[in-house]
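For this depiction, one protein chain was excluded, whereas all remaining protein chains were kept in their positions.
And then subunit A:
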Amino acid sequence: MPITILPPKAFRDQPPRHSLNHDSDDVMSDATSDSEDSDSQPGGVSLDGGATIHPRKRHRSGAGAAASSTFTKRPKTNAAINSIPRSAIVTPGERITTDPQWMRGHGTYLSSASLGEQAITSSLAGIVTRTNKLLSVRPLRARYTPEVGDLVVGRIVEVQAKRWRVDVGSTQLAALPLSAINLPGGILRKRTETDELQIRTFFAEGDLVVAEVQQLFQDGGAVLHTRSLKYGKLRNGVFMAVSGTGGGGGVVRSRRQVWTLESANNGGPIDVILGVNGYVWISKHVEPVVPEEAKGQTGITNLEEVVSATMYSSQNDRIEPETMREIARIRGVVTALVENGLRVDEDMVTKGYNEAVELALVSADGPEDVYLGGERGEQLAAALTAV
């Protein structure tokens, strides 16, 4: 069957709050119970949204809870709750509430309503989230906001005199200065004019790099570095961009962003790099080759030299068809996870991969079938969430 055409998911027959986000009911009911709770016993922290909330968004939660405890007990009317829009999704400029008991959080601003009243207004398209008395809006989709120490995968889009500009899926291009890369030759040395002249031999436009955020500018722009043997140019694999943060799906910050997966069906080891910015690289795992002449002389500097030898290569190694097939399967797993709004991390990808191998065994085309789109992706996601 070369083409599958599905009917649209019916959402017009139902009231919008059921269909747009099935959590919305819970959010609303939680919110009402929350606000009542916090009146009687202040300080109880409860996070709506649960596991899908982005870690960075939690910074203020403590403050919000503390602040809410300073509120004095006020007579509560039902109108206060009813003034909050009943639909879970708000759009920029939509008034969330004029009730002064709420505090504004991320994704909102105060605008003057009639008669000097202040209204909390959404500045994003997203879902209203409440933490006790703090109202914030979680965006449906957001661009990546870099933080120092993040492991990112980026694509070189511009080469300048002493630095590269790298697309990392942020609002701005990140910078990778020439001084922040390991120069070839193994030894740590000062960069010279020759290096500046042949800057394109290290990274050229279009090249993919894995790097770490070294520092941030005031405006949120990032400076990257690749001064580690783990970082550098990427080859032997496929790239995919998972949509930005927010909305539940996508790459989340976790303990390990890079790991080697032992694949099934004679695929051999496969490296998976999940950039925090949502860019993913899946490639064949290659052990560094020690050249004949360098064998025998071991040492830290020597090892470094060997590893850095292939750092700026853009020639792929020989990759077996079996490995390519498994790489395509892992890519399918990640796509299925994102399309079904699940988080992408080591645990989920490994579980999903094992599940996909099982699924392929029962499929009509046998274990060589790596297709995981459409219904099969949903099947996979259902199997993962059931566990």
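The criterion applied here is as follows: contacts are C-beta pairs under 8 Å (C-beta built on N, C-alpha and C of every residue); 3 or more make two chains touch, one makes a residue touch a chain; residues count from 1.
Note that contacts and distances are computed from a predicted model.
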Chain not present in the shown complex, as UniProt names it (candidates "t-SNARE coiled-coil homology domain-containing protein", "F-box kelch-repeat At3g23880-like", "Ribosomal RNA-processing protein 42" or "Protein SEC13 homolog"): "Ribosomal RNA-processing protein 42"
Among A:Gln172, A:Asn265, A:Thr310 or A:Gln379, the residue in touch with the chain that has been omitted: A:Thr310
Absent-chain contact - pick from A:Thr4, A:Thr192 or A:Gln218: A:Thr4
Given A:Lys190, A:Arg255 or A:Arg318, the one touching the chain that is not displayed: A:Arg318
Sole residue of A:Leu110, A:Val157 or A:Leu361 that reaches the chain not shown, by the stated touch rule: A:Val157
Missing-chain contacts mapped onto subunit A: 1-9, 155, 157, 184-186, 198, 201-202, 204-208, 233-240, 243, 291, 305-306, 308-319, 321, 324-325, 328-329, 331-332, 335, 339, 369-375
